[in-house]
Structures are given as C-alpha cells and as structure tokens.
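Missing here: one protein chain of the complex. Every other protein chain is in place.
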Amino acid sequence: MLAATYAIPDVLVFAGATLLILVGAVGVIALKNPVHSALSLIMCLLGVAVAFLSQYADFLAAVEVIVYAGAIVVLFLFVIMFLGVDKSKHPHVEPLVGQRWLAAAGVVVTTAGLITLMASSHWVGGVVAASTGGATLATGAGNVTQLGDSVFTTYLLAFEATAGLLIIAVVGAVVLARRERPVEDDTADDLETEEVDS
Amino acid sequence: MNSLAPFIMILPLLGFVTVLVGGRRLGERGVGIVATGAVGLSFVAAVASFVVLLHDANREVTVTLFTWFTVDTLHVPAAVLVDPLSITMCLFVTGISTLIHLYSTAYMAGEKDYRKFFLYLNLFVFSMLTLVLANNLVLTFVGWEGVGVCSYWLVSFYFDRDAAASAGKKAFVYNRVGDIGLLIAMFLLFTHTHTLNYLGVFSATSMLSPTVATLVVLALLLAATGKSAQIPLFNWLPDAMEGPTPVSALIHAATMVTAGVYLLVRMSPVLALSSSGRLTIAIIGGLTAFVAATIATAQKDIKKVLAFSTVSQIGYMVLAVGVGAYGAAIFLMVSHAFFKALLFLGSGSVIHSLGGEQDMRRMGGLARWLPLTFPTFLIGWLTISGVPPFAGFWSKGDVLTNVFAHNKPLWVLGVVTAVLTAYYMSRLFILTFRGHERFREVTHHHDPHESPLVMTAPLVILAGLSVVGGLLDLPWAHGFSLTHFLSPTFGFVAPTAVQSTALQTGLAIVDIAAAAIGLFAAFTIWRSTVESATFEKAFFERVWRWDDAYDALLGRPLTRVAHVSSEVVEDRVIDAAVEGLGGSVRRSGEGIRKLQSGLVRQYALAMVLGVTVIVVYLVGRVR
Partner (left out) sequence: MTIPVSWYLVLAAVLFGIGAFGVLTRRSALIMFMCIELMLNAVNLTFVTFARTLSDIGGQTTVFFIMVVAAAEVTVGLGIVVAVFRRRASTSVDELSELQG
C-alpha cells in the first residue's frame, strides 16, 4: 500500500526520521544515566531535523541541529557533569502510589484521542486536504528568504520581544548561578573616612 | 369638664419622680413627707373629682391627655374615664394609700432602703390609679403590669433573703400567667369590635357572639385569678407576705388584689352576654372563698392567716360578680379595704412591738401592752367576722343575699365560709391578744411597746371607717347608697333582684348565726391550747398541697424539659449541627488539603488527566 501510493524515497526518509525520533525519545525516558539520556535526546533531535527537512523547513532544520542539539543539549551535558549526577543512583521504585499507571493511562488516552481527532476531523479531511500540499513553500522564494520576510515584517514585534527575553534569560541565569559572596566587614574602617556620595 | 381627674394619677407620679431625683438630699423625713404628701394630695383631688361628678348630670366623663399611639384602626389615647366606678376605686385607693404611707414612715424608719421603699410605693399608687382611671383596655393593661412589677419589687424588698426573692418571683410569674388572659381578651375584643375603649366596646357588644363573649369572659377571669389570687393562681399571695407589712396591707389587701375584681366589674356589659361565663366566675369565687378559709384555720403565722383571709374575701367578691351583684361586690371591696388594711396594719404593730415575731404560738396576752392596737384590732376582727353593726356584716350580707337569689348551693358554701371566717379570725385574735404571754420565752427582758402615733393614728381612722362603713350601702336606703351611685355604670345590666324584707331579715339572721358559731367554736377550742393537731389539719396548712401539686405537675416536668433542652437539644442537636457544619467544612478542607502534596509530578499528572478529559470530550463530540 505504501509503496504503491507514495514515492519510495519519501517513505524511507520518513521511516528513518521516525525511527530516530522514537528510539531517541524512548531512550530519553528510559535510560538511567543522564548522560545517556542526553545523547539519546540528540538522536531524537536529529530525527526531528530530518523531518523538518522533508517538510521544506530547511532553515529550521539547521537551527534545530545547531541550537537545539548543539547548544541546548550541550548545556544539559555541561550541567550534568558540573553537578556530578551522572554517577548518582536512582531508586527503581516509584515512591508515589499509582503515578506510573495513571500517567500511562492518561498519556495513552490523550494520545489516542489526539490521533482520533486528527484522523477523523477536518484537520485531515477538510481544509488540509484541500491545500496545495506546500507547493508555495516548495517552489516559492528560498526558505530563508520567506522565513526572514515573515519574521522581520509580520512578526517583528515578537522578534524584538524575544530579544528582550534572551537578555532576561541571560541575566537570570547569571544571578541564579552566582555563589553568595561573604559579607565584608568594612563598617569600622569607613566611619571616619566615609564620604557622602552624591 | 372634670379636669381635676388626671391629677389623681399624676400626683403620685410626681412624688415618684421627686423622690427619685432628690431623695438623697431630702433625707428620711423629707422622703416620707413628699411621698405621703403626694398620695394625700391625690386623695384630695379624688374627693374634688367626686364632688364635681356628683353635680355633673353626665355620669361618664372622658378626659383625654394625649394620643398614645394609633395603628391602623386601633386608636389608643392616654385618657381618663371618670365615672362612678372609677371614682369610687380612686377614693378608697388613694385614701388607704395615704394612711399606709403615713404608717410606713414610722414602720420603715431606719431601714437602709427607706427611699427605695417610698419610690416603689408611689409608683405603685400611680400604676393602680392608671389601671382604674384608664378609659381603654390598653392603658389599663399598662397599669395592670405596673402594679404587678411594683408588687414584685416590694415583695422582694428584702431581696437578700432567699425566701423574699423567690416570693417576689412567684408573685410576678403567677401574675404573668394571668396576664395572658387579659391579652387574649383584648385580642378577641379588638377583632370583633375594632376598638379597645371601654365605652366603644360597651356600645358594640352586639358584635360579640355568645361563644366569643364566653371566651372573653373566661380570659378575663384568668387575668382576674392571677391578679386577685383566686383558684387556680392564688398560691402567690401567702408567699408575698415576705414583704414588709405595709406592703401587705396596701397591695395585698386593699388595692392590687382588687384589680381583678375591678376588671370584671368594669367589663360587666360583656359579662352580661355570657351566662356560662358568669357561672364559672361564681363557682371559682365560691370555691376559692371556701378553700382559702379552710387553709386559714391551720396557719401559724399571723400574716399568713390574713393573707388567706384576703383570698377568701376576694372570693366572695368574685362570687358576687359571678351572680351579677356588681354593686355588692364593690361594696364588699371598699369595706374589705378598710378592715383588711386595719388588720394588716394592726398585725404590723404587733410584730413591731415584739421585735419581728410573726408566729402566733409565741404571742399571747398582748391586750394590756398595746392599748391602741388592741381595740382597733378588735373592731377589725368583729367586722370581718360579720358581727353587726360593723361594715363587714352589711357588706358580706349584701353579697350573700344576692347569691341566695341566684344560686342556692353557692350560698350554702358562702355561709359555711362565713362560719370558718369567724372561726379562724377569732382563733387569731385569741392566740395573739389573750391568754398567756408566751412571748416572754423569747423576749425575756423587753416589754412590748405600743407603736408611735404615726402608726396608731391610721389604725384609729380605719377602725372608725370599719364601724361606719356599713352606712355606705344599707339595704333599705335605696336613694343614698353605693349601689345607687354606681348604677349608671351598670345601667344596662340586669339590676339585682329585690327581695322581700322578710327574706332579707331571715338571711341576716343566718349570717349572724354563722358568725356566732364561728366565734363560739374558736373560743371553746383555743382558750387553753396553742397547738391542736385535730383542728389544724396538715392538709389545710399545706395549702391543700396546692404548691406541691403545681411543683409535680408543672415545676418538675418543666425543669426536666429544660434539662433536656440544654443537654440534648442544645448540646447534641444545635451545637452538633453548627459545629458539625464547621467541622465538616474543616474536615473536607483537610481532605482537599492532601491534594497539595508539594510534589511537582503529581501536579503535572493532574494536568495531564485534565487534558485527557478534555480530549475525550472533544473526541466524543466529533463522533
């Protein structure tokens, strides 16, 4: 069925992406060692990048690899090593009663529901079915141009806001990670020589 | 216009206010003068009003002071109705009050609450006069409650004594039970006649069906039994003897206890509508007279004998009202006021001379020590026993004659009671004044001293009134008699039956015989003994066990109900409900509190489950 309707290369690419993604995701949640989890996350992110590529999101695929896999996961690894939790043990027993079962049940039902919604609703059948299948994206101006146009014209405000957000994040991280300095005892020295600051 | 009439009421009120405001500065003498003077002037005003009324062709004068309140169709003025009945009441109330005020200035001398005593006394006189002079039932009710409250204060005057405090409470509670009757009567009357003015009600009696009239009459009877100490609400009166003797004389002999009879007499046009109501009244009166007389024969305390004697005599008055002899009832009321006040004040003098002794077994032989008290008391004794020519013979005879005309069995009861009256009063007289001086065993050194002039003068005056009081209503003086004077008030009521002179003479002889039997019996029995078990039956002494019956029927069950209410209902039902509500809120809060575990993962799980629900709902909608 698959082979008859769809082009084989596309299917293969999709299958590969799927494999990477799912194995990576499962690895993240199942592996005990945080470093292994981080590496598994990289694998997943690579799969997501491939999926982006096949959907005409070239720039995003690149950003995914550079920023996500390259910077964020590296940050994760850095913190893991810094804190030294790669060697710590985790007990296998779940202390909270019923957490795993309820979580599994909730997640499975939600996912199934989402899939059902996707399958049965007009997401697939209606508007989406009538779409051009990304023809504009594929054949229009280059992906970077299109994306740049969008970011710097339609979504300019959001762009500026994210700039501010990043600064806040950097400042926050510095403040949070700073060690407390010991309080200096300078009251006795400065009483006589203290100057009035304007 | 008889504009003097409001002054009769206002003067005692002014006395009250003056003593209240300046009592401390006036001192004992000043307080006594102000209080007695206020009531004395009130008496003068009453006499003046009486004279004006005599010359007034219209025998019903209404003087309106101001409108108290008006609610929809109910219009209640503060107004005074001056008619023969109210003037008669005013005259003897103010007159006797003046004498008793005078007496009290000496009797209560040296008491630390002297000023308070006269405050209450003046307020009482004001309330009584309001009751009597009011032209509508609401104002009468004000006076009614006023005398009840003053009675409570005065009975429990020595309030640090348990017995006095509970006696005052008892008096007030019994009065209150009776008041329900008056209220019910007012409600019924207003519903049917739409007015509470006496004159208005009397002109609208046609609007009362026989059933309603009977209900009104029975309700009024209940009120009267409460205030005038009749069966079934009489046991408060003997206990009320805990108050000072002048209080007993004024309130519980001459004035407050007659308020019930006054009310019934005032409402005579309504009584005329219900023969069954009147019969009930008569039976209650007759029974009370008899029962109280039997109880009086077995009492040891001199004041208790007089108290039950009062109940008995008022029983006669109620009996007279029941058979329609309103004039006779008022005549007996007036003469009873004279001789009962005399007897009480005389007993006060005796008690005062013995330094507070009230038990007759420890008296005796006082005749030679009390040269003024003894003869006046003797006159009082003869009067109440029904010995001619004193006032008691005429007034009691008048009542019994009228009763004979309407109801023979009750007449027999009345005559038997007269025998008992003569008997127990003679017993009292003998034990107190004659025989050995048994008081010597208690007061070894002091001789009893006669009371001061201020106390003996009222005795003399009252004795004089008892002697000539009969002239008020002699059976043959139809033009110049109390009944004739009062007749406009009862003008539209069937007049009392006029009997033949022979019958009247015959009945008079029966009365004299009854008195003689009583006297003779008493002298025979009590000449030598002081206590006699056969003639002082414990059953009578225990008030026919009436108090015990009330205690068992009402007192203890109600106390149990109170216990149940406080322990079961209060604690387990109400408190449990309220605290249970609070407790359940608290407990549910504590349960919900456990949801806040502080664990992030549980919160995340809750969110996921919430999303699950939403997704399921959406899927359901799509399907």
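Note that the chains are named A and B in the order they appear, and that numbering of residues resets to 1 at the start of each chain.
Please note the rule applied: a contact is a pair of C-beta atoms (placed from the backbone, for glycine too) under 8 Å apart; a residue touches a chain by one contact, two chains touch by 3 or more.
These numbers come from a predicted model, not from an experiment.
Here one chain is not drawn; of B:180, B:468, B:599 or B:614, the residue touching it is B:599.
Counting over the whole complex, chain A has residues 5-7, 10-11, 14, 17-18, 21-22, 25-26, 28-29, 34, 37-38, 41, 44-45, 48, 51-52, 54-57, 59-60, 63-64, 67-68, 71-72, 75-76, 79-80, 82-83, 85, 88, 90, 94-96, 99-100, 103-104, 106-108, 110-111, 114-115, 118-119, 123-124, 127-128, 131-137, 143, 146-147, 149-151, 154-155, 158-159, 162, 165-166, 168-170, 172-177 touching the chain that is not drawn. Hidden from this view is one chain, which touches chain B at 593-601, 604-605, 608.
Definition applied: only the chains that are shown with their structure count from here on.
If you average the CA atoms of chain A and of chain B, the two centres end up 99 Å from each other.
By the touch rule above, chain A contacts chain B in their complex via residues 96, 99, 102-103, 106-107, 109-110, 113-114, 116-117, 120-121.
Here chain B touches chain A in the complex through residues 599, 601-602, 605, 608-609, 611-612, 615-616, 618-619, 622-623, going by the rule given at the top.
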